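Notes follow once the structure below has been shown.
Only a single protein chain was left out; the remaining protein chains are all shown in position.
We just call them A and B in the order they show up, numbering each chain from 1.
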Amino acid sequence: MTTQIGPGESGPPRPPVPPALTEPPPPRVNYLNVAYGVKSWLLTTDHKRIALLYLAGVTLMFFLGGSFAVLIRLELVTPAGDLVQSETYNKLFTMHGIIMVFFFLIPSIPAVLGNFLIPLMIGARDLAFPRLNLASWYIYMIGAAFTIYTLVSGGVDTGWTFYTPYSTTYSNTHVIAAGLGIFITGFSSILTGLNFIVTIHRMRAPGLTWFRLPLFVWAHYATSLIFVLGTPVIAITLLTVVLERALHLGIYDPRLGGDPVLFQHLFWFYSHPAVYIMILPAMGVISEVVACFSRKRIFGYEVVAMSSLAIAVIGFFVWGHHMFISGQSTYAGLVFSLLSFLVAIPSAIKVFNWTATLYKGSVSYDTPMLYAIGFVGLFTIGGLTGIFLAALGLDVHVTDTYFVVAHFHYIMVGGAIMGYLGGIHFWWPKITGRLYPEMWARVAAVIVFAGFNLTFFPQFILGYLGMPRRYHAYPEEFQVLNVMSSAGASILGLGYLLPMIYLLWSMRYGPRASANPWPAKGLEWQTASPPITENFERQPVVTEEAYAYASEEEARVVERG
Amino acid sequence: MGTELPLFPVQASTMAGRVDALYLFLIAISVFFGLLIATLVVSFAIRFRRRSRDERPRPIHGSTVLEVTWTLIPLGIVMVVFLWGADVFFAMARVPPASMDIYVVGKRWMWKTQHMTGQREINELHVPLGVPVKLTLTSEDVIHSFFVPAFRMKKDVVPGRYVTTWFQATRPGTYHLFCAEYCGTKHSGMIGTVTVMEPGAFQAWLAGGATGTSLAAAGEKLFQDLACITCHRADSEGRGPRLEGVFGHPVSLASGERVMADEAYIRESIVNPAAKVVAGFQPVMPTYQGLVSEESLMQLVAYIQSLGGPATAGPGTALASPAPATASPAATPRPRGQGR
Partner (left out) sequence: MSSVADTAHAPEADRHHPDLVHHFESLPAQKEAATLGMWVFLVTEVMFFGGLFLAYTMYRNLYFHAFVQSSRHLNLTLGAVNTAVLICSSLTMAMGVHSSALGRRRATVAWLLLTVALGSVFLGIKAVEYKDKFDHHLVPGERFQAEELHLEGDEARQAQIFYALYFAMTGLHATHMVIGVPIILILAWMAHRGRFSPEYHTPVEMTGLYWHFVDIIWIFLFPLLYLIGRHH
């Protein structure tokens, strides 16, 4: 990318800027120090500040949801239900699921990294609707407040899936408050998606055609399609649950002629595409990181971009694979199974393309790249186990067991969260103007990877052996694997705590970062770290393809193999 | 127990081996592709590691040949898996003829099983070896799921309707029964055992237990106590259709449709009679919803089944021509009363 600096300058592109400075640049006005005070944050319309507001929110919710996971794994060390009562355990896994899905995984990358980076990556001064952006954060926080209220007033125990008629008729817990909390937060997603779609369509810098966009932007565009089309359906579904519970309507109650399985169709119509909301942005991060730390354009750029769209579209038609044994017809099962296999293909294509990017690249092992490589491995395993679940005859045995739990944690934790952490580290210098301590970061990445595998791999075996999900107590023969899993969880927890500590530390004591410490391609790296409020001194004009790490002429190629 | 760390549950049904074979195939594929990717990534990351700070590799944009290859090969593989999985699934969905019938009611937090001969069990199910067993299940309250890992069998149990599944046990022993759909406080306590016995031992068990009346006999008593007999007379003079010989045959409805009179149809006709009115009759039957428990419904269904109709042509076989009644090898005692 060439930034037009001003009337005087011209000539060849600048050479790469060396990383980590010994001399900090003199402090300047940037989006962080342009104004101080609580009001300047709570009434901001700057997408970068809003991203940080979201960062605070999702981090808080992550540790809250994570603490429930700790308790769950502690309970499961022994076969008997002896740490907490059944009612409590049921609330723990429910709240863990609700908080992690709706308040961490869905917003994290889009609302933090997407908000911060999309205007920068496309050369714009802000998103299309900055006040809607701020509103979306307040809506998120209000939804989170409802959820915390649910928690402190006794919790909810329906599972994050709210299956009827248990949730509408039988549960004695705060279903309405929990449902309303998610309902409200859904609007935060919708507004974010709407903002991204309009921004990407209408606010790209001159010369920035669609096929010059970074893959991070493509990924968020595809994600935003799902935000906009899917989220309203979960909203209306939860609303009907709330109404049925409050007014005894009967839409889902068989004693009144209702159909409990109708709920499952409506619920999964959103909640399956929701998992693509959780993974597509992470894939976008991986594309950026792999390109930067191979110093090469992503292999098959156009194919990777189109794969994001394919996943988003096909993903809307596979929801029935959560219901193969729920009472839908065999033929419906066939259709959903077939489509579920098809949706796996674009993801596989991406994995192959990332791998091929490394070939004849110039690979370095900075922390973001460690997370990216870890992602490729863990997402591959998670994705392959999705194939197991898509196979009808096999799904009958493994559905509703720990096999499914392992599968989705591989994708969401081994995939999405590693992508999130990789992205946080990659763009940390841009966001904060500081460098994090590389050694500690690499150690944490390795701990996360090891802890994660020890936690979740045994669960595949547990599931095939027959241990069902959501079990407070279990038969003794499952104990060894459960102990392994819990041991891994403690390591994983440590791996998550470390970044909290050193990232916070770096905000005050980390060395100051230059505009482009890695260095990387992309418009966001052509402006200061941290950027000014308006993002760019002057409107960038784009004249190059994405990831133009080296043209043929200027490459100092070292021939390999 | 001990130092053994099993990876698979015991194979105790005809389907278990088929499911495990598919599983092993998928593990092989996963190991292959997992190792392939891991090896490539690690070896590329090492072989092409950055040697100098300003190193810039030559750009490589892509390769259509590679893209097509690594699209078509995975596509081919997943299509094979799809067909294989569908084949296994169809086998699971097709209830074999001449199966032994068991009725199961799930309720928070126990499983109640009923044999046609009248034995009732709670959280237990005794079945004979080598005989196809058809389960007709429903729930009294929330959605549960009947899961026997050793049989590789699982089916969600939904309130307000019947679902069916089947298995044929191949190995004597006692196996876990779990509820696999979260149902509230004691979800993880809603467990039990399925005991597979040699045919002789099973007969002994049947005879030795306090049998009480057979399912169909209990149903006959209910049929009289609830005054069904007033309208459903055997002499075709009643206001309701004659029920002899109905079970397992198609029925013509007033709407012009034809439906199969299976267990689900009988149950629906008792709790929601207006849904399907038989051609030539008025919709005057009152509903018994709320007046009859799920277990009683099963007894009524068993009674009507015993009034004639082919052997267990349940929903799994849909509208296929019903097989002629043959006594099953385990020779479960026929319900007294109407013969076949």
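The rule we apply is simple: a contact is a pair of C-beta atoms (placed from the backbone, for glycine too) under 8 Å apart; a residue touches a chain by one contact, two chains touch by 3 or more.
These figures come from a predicted structure and were not determined experimentally.
Visitor: Using the definition of touch stated at the top, determine which of A:79, A:232, A:437 or A:475 touches the missing chain.
Guide: Missing-chain contact among the listed residues: A:232.
Visitor: Of A:207, A:327 or A:437, which one is in contact with the hidden chain?
Guide: Candidates A:207, A:327 or A:437; residue touching the omitted chain: A:207.
Visitor: Which of these, A:32, A:69 or A:128, touches the one chain of the complex that we don't see?
Guide: In the complete complex, the chain left out is touched by residue A:128.
Visitor: Return the single residue from A:95, A:151 or A:266 that touches the missing chain.
Guide: A:266
Visitor: Spell out the interface residues on subunit A facing the chain that's missing from view.
Guide: Residues 119, 124-130, 190, 193-195, 197-199, 201-210, 228-233, 235-237, 240, 243-244, 247-251, 256-259, 262, 265-266, 269, 534, 539 of subunit A touch the chain that is not shown.
Visitor: In the complete complex, the non-displayed chain touches which residues of subunit B?
Guide: Missing-chain contacts on subunit B: residues 271-275, 286-287, 289.
We adopt the following convention: only the chains that are shown with their structure count from here on.
Visitor: Just the number, please: Cα centre separation of subunit A and subunit B in whole Å.
Guide: It comes to 37 Å between the two C-alpha centres.
Visitor: Per the contact definition, I'd like the list of subunit A residues that touch subunit B in the complex.
Guide: 15-16, 18, 81, 86-87, 90, 157-159, 163, 165-166, 169-171, 254-255, 257, 259-261, 294-297, 299-303, 324-327, 330, 333-334, 337-338, 341-342, 344-345, 348-349, 351-353, 355-356, 358-365, 373, 376-377, 380-381, 384-385, 387-388, 390-397, 399-401, 461, 464-466, 468-477, 480-481, 548-552, 554-558, 560-561
Visitor: Within the complex, which stretch of subunit B touches subunit A?
Guide: Where subunit B meets subunit A, its residues are 1, 5-9, 15, 18-19, 22-23, 26, 29-30, 33-34, 37-38, 40-41, 44-45, 47-51, 53-63, 66-67, 70-71, 74-75, 78-79, 81-82, 84-93, 108, 141-143, 145, 147, 149-150, 152-156, 158-161, 163, 176, 178-189, 191, 272, 289-290.
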